[in-house]
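Apart from one protein chain that is not included, each protein chain of the complex appears where it belongs.
Chain naming follows the written order as A and B, and within any one chain the residues start at number 1.
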Amino acid sequence: MKSQPQKLPQIASPKASDPASTNDIRVRHLTWMILARALDDRMCKLKAQNLVPGSVFTGRGQEAYSAAGGMCLRPGDVFAPLIRDQAGRLAFGETIIDVVRTCMGKRTSSMRGRDGNIHRGNLDIGLLPMISHLGAMVSVVAGMLMARRFKGQLVGNDLTVGMASIGDGGMNAGALHEALNLAAVEKLPFVLLVANNQVAYSTFNDRTFACRDLVDRAVGYGVCGHSCDGTDATACLTTVSDAVARVRRGEGPQMVVATLLRLAGHGLHDPAEYVTPELKSRFGDCIQLDSNTLKVQGILTDADIERIWDDARTRIAAAVEQAMHEPDPDPAQEDWTAYSERDLKKVRS
Amino acid sequence: MKLSVRMPQFGESAAEATVVAWLVTPGAQVAAEQELVEVQTEKSLLTVAAPAAGILSEQCAEPGRKLAVGDVLAYLEVAGEAATNGSSPVPADVHDIGTAPKAKHLPRPQRRPAGDASTRESGRAAVRAASGESAFISPRVRAKLLESGLKVSDLATIPGSGADGRITANDIDHYLSQGEAMSPVRQAVANAMTRSWTRPLATIARPVRMDALLAHRRTVEGRPSATIYCMRALALALKAGNPLACRLFGNRLLTPSTIDLAVAVEITDGVLTPVVRKVEELDLARLTTLVEEVIAKGRDGRVSDAGDAVATISNYGTFGLTWATPIPLPGQGLILGIGAVKNVPDWNPATKSWDRAREAELTLTFDHRIADGGAAGRLLNGVGELLEHPERM
Partner (left out) sequence: MTLAYLEAIRLALGESLDEDPRVFVYGQDVAGAFGGAFKVTKGIAERYKDRVLNAPISEDAMAGVAIGAALEGMRPVLEYQFADFATIAFNQFVNHAGTMFWRTGRSCPIVARLPVGGTPGGGPFHSQMPETWLSNHPGLVVVAPATVADAYFMLKDAIACQDPVMYCEHKYLYYHLKAEFDKTRAEHLPLGSAAVRRPGDDCTLISYSGMVHECLRAAEILDRDHGIDCEVIDLRCIRPLDTETILTSVCRTGRVVVATESWPFGGVAAEVLALVSSEAFSHLDAPPRRLCALDVPVPFHPDLFAAHHPDAERIAEAVLETMAF
């Protein structure tokens, strides 16, 4: 099986006043959510089979919000996802096979086994390979947008967009503060997607920030703030596409804060017993909720939804089958240099 | 008393500043901290203030003049007591604080030997402790011993210039520099002999009666020497067929089509081995002339490598030696030597008395890989018989 480039949905047209009204887009949104969930599930199984080095980090519960972000971007845009953005990555253009290869650390993966799991990326399509330090990617996105401005590419009212993800934990990192302020100073076409999933690893909101709502910070940075229910797929699509549309029109940086719950541990190694049943009872699962809505509204049947799941699992199984037979990196063949200049003495201005 | 006002160090990088304008005229009374003069650095316009109250007695730089940090801008005349402050006297140049440091006037800081002793460790003490008080030999000295062939015991004769009489690498260099450098020729001989010595060599010998030869040489033009007779005899003996008439390369025995022989000639600082070609085709007279020619060429330094000859003749008898084991050149399988002629008693059965006979020792050193004692013995006997019957040559 060759890795198939996935089509990027085109939904965030500035003219579409209510993109979610298009049933087709809503179905595609659910499809990305299910593909991401199925992929996360399969990676967890691969870990249990000892086929994946390192831990596995899933985006369970955050698919609707993340996928909305990826779907609102288009080729040429820049996306800096974080660890819970499997859905957004896929919607932006990441291939299933690269996810599997990178988690397995295969030589064929985009990171060639030198880095793995959620640190993967593809700079050729503007998908940044994150480093683990929260907030660090935001200034890099700002730099890419500034470079485009230097090159005269940021003109008109249909700008390319830079998008970065952050959570309720990362919102308190100094790097995030520096970068968001800088993006606002430079009036860059930038969207920050904040997923308030209630818990930074095991620390809850009451020990991570003291403001009423994270969106209140937007005004302090001089960016436009938006809020949505992160378990409501339609709300996510509507809010994110509105924010992205504003950015494309040249209205400057936007911040979206979605409220949701991480429906898993920090990583597969974390049973997350600290999440109380009471807290769990306050949040639904975006995939179940959206599936029900689409059924109730007569847009999809149970059989349709089952087919989406089957299709996702089939494609993932094929990718796993392929990746398993691909070579691991070979220490004897590895090019052990951290420098792109082979001979610094040959560098000449 | 007079107090100087110096250009302060404005900012971390400033080296100098330019005087822009004086704010106080000479002779004017100034208060402590009163602004005296405006100066321009690379970065900004700043003012310099009076370090103490007094009278501005002198302006030392007109506007536009560039002064280095620490240079005197002006002098103040201050009252005697203004220069002191309670018990501790104010430094004469209060503005020295903030100017470039004068480290050499400062006492050396006592560096406390903290956890990281390496900053001030005495390597010598550490090494000596480890070597149990015996004379320390540095790695470089040890390497020099290996390279030069000196032994540790030789160090006792070398004076050491290092701490506690340690012998340094320079001491060894100096010691060796007192000797004379090997000449290039000497070094070439040394190398050749060393290479040759890696082979299994064996020496055989027999005496040879010289009476007939010594009589015969008077009848030949040029009166050939024993060397010439040996060359001719060896050439004929090899030509007659012998396993040693060849040269060994790897595991291949190559037999040359002609018998080319080298002759060992002493020069000032070594030995030359010029080659005579096709010795088997040359009679004694002709050979005498040719050998004289190649020796002359050799002495003039105009001779090339002798390696392609099949053997060499060494007449060590010319030094009065009666017996020796010369070493074949690398690439040659044998060397024939002849000792000095000596008188020996010879029993004459006819007269029942001892007559005088003349005899020399003939030695043959050969590469034992090429042939064994039998073949070498037959060759040496062949040569001996020819020398004892020179008319056959």
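Simple rule for what comes next: a contact is a pair of C-beta atoms (placed from the backbone, for glycine too) under 8 Å apart; a residue touches a chain by one contact, two chains touch by 3 or more.
Since the model is a prediction, treat every value here as computed from it, not as a measurement.
Taking the full assembly into account, the omitted chain touches A, B. Although one chain is not drawn, the whole complex shows that of B:15, B:152, B:182 or B:240 it is B:15 that touches it. Screening A:48, A:131 or A:219 for touch with the missing chain picks out A:131.
Considering the full assembly, A:348 is the residue among A:212, A:325 or A:348 that touches the omitted chain. In the full complex, subunit B makes contact with the omitted chain through residues 9, 12-16, 42-43, 97-104, 106, 108-109, 111, 114, 116, 118-119, 122-124, 126-127, 138-143, 162-163, 166, 168-170.
With the whole complex as reference, residues 110-112, 114-115, 119, 121, 123, 129, 131-133, 136-148, 150-151, 174-175, 178-179, 181-182, 185, 337-341, 343-349 of subunit A touch the missing chain.
Everything below uses one rule, namely that only the chains that are shown with their structure count from here on.
In whole angstrom, the spacing between the mean C-alpha positions of subunit A and subunit B is 70.
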